[in-house]
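Got a structure here, written out as structure tokens. Questions coming.
Missing here is one protein chain; the remaining ones are kept as they sit in the complex.
Letters A and B mark the chains in the order given here, with residues in each chain numbered from 1 onward.
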Amino acid sequence: MPVEIPVEKWNGQVHQVKLGGAGGRKELVVGGENTLPFLKFEGNIPHRPAVAIEVVDQPPQGWAEPLVKAWGNVLQDPAAWAKKAAEYGADLISLRLRSAHPEEGNTGADHARKVVAAVLAAVDLPVIVLGPEVAQKDNEVLVAASEVGRGQRLGLGDCLDKNYRTIGATCLADGHVAIAKTPIDMNLAKQLNILLSDLGLPLDAILMDPTTGALGYGLEYTYSVMERLRITALMGDKMTSPPMICTAGEESWRQKESKATAGVPQSWGEQEQRAILWEKITAIGLLNAGANVIVLRHPRTVEDVKAAINKLSA
Amino acid sequence: MALTGIEIYKFLPKTNCKKCGFPTCLAFAMKVAQKTVNITTCPDLSAESRAALEAAGRPPIQLVTLGSDSKKLEVGNETVMFRHEKTFFHPPGLVLRVKDNAPADSLQQQVQAAAEYKVERVGRFLTMDGFAVENTSKDAATFAKAVEAVKSKSDLPLVLISQDPAAMEAALAKATPGRPLIYAANKDNWEKMADLAVKNKCPLAVSSNGALDDLTALVDQVSKKGIEEIVLDPGARDFGPSLSTLTQIRRLALKKNFRPLGYPVITFPGEAAASLDTEAMLAAQQVAKYAGIIVLDHFSPALVYPLLTMRLNIYTDPQKPIQVTPQIVQIGTPKATSPVCITTNFSLTYFAIAGELEAAGWAAWLVVCDTEGLSVLTAWAAGKFDAEKIAKSVKNFKIADNVSHRNVVIPGHVAVLRGELEEELPDWKILVGPREAVDVGGFLKQNWKN
Partner (left out) sequence: MSRFIATAAIRGARAIVDEADKLLTDAVQKLGPDTPVAFPNTTYFLPVIYGLTAHKVQKLSDLNWPLQHAKDLLPPVPRGNLWLPYLGETLDAGMATLYAEEIIEGVRWAKGEQPEVRNGYKLNGPIDDVQMRAWGIQMVDGRMPGFAAIIGAAKSNEVAVKIVRELQSKGQLVFLIGNNKGRSIIDQLLESGVELGYDTFTVTFGTDTVSAIYALGYATRAGISFGGFKAGDARANLLYNKFRCFAFALALGPVDDLKYATAAGAINYGFPVIADTAIPNILPTGVTKYEHVVSLPFDDIAGKDDLEKAERLVQRCIEIRGIKIKVAQIKIPVAYGPAFEGEVVRKENLRVEFGGKGGMAFEWLQTKNLDEVEDGKITVVGPELDDAPMGSKMPLAIMVDVAGRKMNKDFEPVLERQIHHFTNGAEGIQHMGQRDITWIRFSKSAVSKGFHIKNIGDILHAAFHNQFGAIVDKIQITLYTDPAKVKDLLEQARVVYQERNVRTANLTDEAVDTYYSCSLCQSFAPTHICVINPERVGLCGAYNWLDCRASYEINPRGPNQPVPKGAVVDASKGEWEGSNKFVYEHTNMAVQRMTLYSLMDAPMTTCGCCECVMVLLPETNGVMIVSRDDYGQTPSGMTFTSLMGTVGGGLQTPGMMGHGKFYILSKKFISKEGGIKRVVWLSKNLKEEMAEELKEVCEREGVPDLMDKIADGTICTTVEQLVPWLQEKGHPALAMDAILQ
């Protein structure tokens, strides 16, 4: 008896979002699918998920040994770091302006301009610029970054409910994409998209960051919020249809499982393998939930995650 | 259309006899409607009622049980495509594959290490679920011996892997009555394998590398032999095929109520992976996307710990907040002068505040209050995080014995509790912390002198 393969008829599709593609920057398009992640048997998936590598604008504090070992000297120099990231196969760079944090350097707009210009000069990949996660400082350094990258279609974030007007307007003015971040809640994610749309920012200039919970630290919440957002988008709700970006690297490498070298149960196993696998599994989980851009830290994760994406997209 | 609790109740004896383990017939009916209890649990159900209810209430994916009663592995009986729709009930079994031609001592070592492995997470111990013994030698006696060797080190459920009915029979002789899974019936050997399954009362895996049509035909054939507990191997191995095929099978079972594929699926991530990490990643995907039994080819703590954590995450009931154990948690190595902070035992709240304290480089005493897994505001609104509760935790956990000061930081969202808390804890000074965990580092920097 022939089995009829069950195919869902979705009315909606994920918006296509372009990063780069102007000002000498390579073009990267994510989104556009009209089915659930990687289900090519029922829909069209024009673009595979992209892998970003995180670069920080000052030598990162408290990073786990395996990361420090893997990157070595480039940690001192964001431009060199970005270049190296490109060699490791990044589709785009996610530059975190950490030094602008009031307690970690409190640098301002001038410094942001310099760093962003240096990274933009070093690589021709699309670039996302993220602030220090303090709304007021975000506004200061991101507006500066925006001007430097004007017309090069960067990603700018985090665009939160607190500062969405500033970041949204900046994106509009300079032709960038807003990274709209909300705290693991479908309705808040949708609300922020509506607010940005009200501002005039088109939905194809938004990437949603649903806030990543790492493996063992709320992954399941992020996973389900992403599945819900994606299903709603496919059912035709435009306000949940921007592609999603997940900071898998940053979140998984924050955790004790990734950082601890000693004083942990033997059942945790060897640190380096455990830590890298923590990042890899966080990433593969989120990709299956619908991540369109996944931001990673360790080069070996990048290699394996890219390979997995290729296999899932083949 | 699923029946509501009320509709089911109408079929019940309405005696409130409590023999089903529930206080009233209505309470039982509600649970049956949610498909968390089987209607057959009611001992006094009339034959007609039973028939009527079973037709409506039959789980779309068969529950399959491996192993003996004391160490059993139950898989299947899932009711939703996405965990947020309800929950995923039966976590996939993680079993380690060993080969029968491996030297006896190395085989036993492998088994022992995996069988003894356990890791603690949020108050629960996570372990491996069993072993798959493969008849690599193609020799019946070697196979049987290997099964014996595995059983000597572990009483966990087994999967027996052989295409040869004779070898399978020899192995079954050593493995039963432990209800091992027979892997696998294929288009050539299905009849004999099915007979073995019937004879030994074991679940049977059915394997086909072709299209789902072939698998369906095979399942039909073995079902006709009277086998109810079946496990499917559709032959999909790598990331892409595994996701597509397992999704299709799950959809057919749940959405089309397609009985021939209404069974759990067994996967072999190691067969498509060039490295240990890739095997673990593929296994992780299969945890989320619809595997019932996952056969691993490698075992090491660093590999299994993240995988077990993934399984714990995905199979958490999304409608019940996950709780951490109420206790004093030491963040870093706190001293007598370190801050004392109060939080709730909702996992995300706890992770957020613990993570931020750690990230900001503070050693601290974190008092985790029992709020039944609710977050700060929700718990406060529900009366589960009031001054009395906080004071009780501060006193019961004897935090005063650990510190030389008497200052305690409460979450900013419950600033309103300050006055009452001053009454409840007259020796303590109540500091109102920030509303968001992310601001705790800055708050302590300004307000705490070590």
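Everything below uses one rule, namely that a contact is a pair of C-beta atoms (placed from the backbone, for glycine too) under 8 Å apart; a residue touches a chain by one contact, two chains touch by 3 or more.
Source: prediction; values computed, not measured.
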**Study point:** Selected from B:N38, B:S300 or B:T378 as touching the chain missing from the view
**Key:** B:T378
**Study point:** Given B:M30, B:L172, B:I230 or B:L307, the one touching the chain that is not displayed
**Key:** B:M30
Review point. Which of A:I5, A:A79 or A:L172 sits in contact with the chain that's absent?
Key: A:L172
Review point. Which one, B:N16, B:S68 or B:Q163, makes contact with the chain that was left out?
Key: B:N16
Check your understanding: Taking the entire complex into account, which one of A:V17, A:A80 or A:L201 touches the absent chain?
Key -> A:L201
Exercise for review: Can you list, in ascending order, the chain B residues touching the missing chain?
Suggested key: 4-6, 9-10, 14, 16, 22-27, 30-31, 33-34, 84-85, 318-321, 372, 378, 381-383, 412, 414-423, 432, 435
Practice item. For the chain that got dropped from the picture, name the residues of chain A it touches. Key: 139, 143, 147, 163, 165-166, 168-170, 172-173, 184-187, 191, 194-195, 198-202, 224, 228, 231-232, 235
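Note that in this section only the chains that are shown with their structure count from here on.
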Review point. Counting in whole Å, what is the centre-to-centre distance of chain A and chain B, each centre being its mean C-alpha position?
Key: 29
**Study point:** Contact footprint of chain A on chain B as seen in their complex
**Key:** 82-84, 117-121, 211-213, 216-217, 220, 238-240, 243-244, 247-248, 251-252, 255-256, 258, 261, 275-278, 280-282, 284-285, 288-289, 300-307, 309-310, 312-314, 316, 318, 347-348, 351, 355, 358-359, 361, 438, 441-442, 445
Exercise for review: Under the touch definition given earlier, write down the residues of chain A that touch chain B in their complex.
Suggested key: 1-6, 36-41, 62, 102-103, 133, 184, 213, 215-221, 223-224, 227-228, 231, 254-257, 265-271, 273-274, 276-278, 280-281, 284-285, 288-289, 300, 304-305, 307-308, 311-314
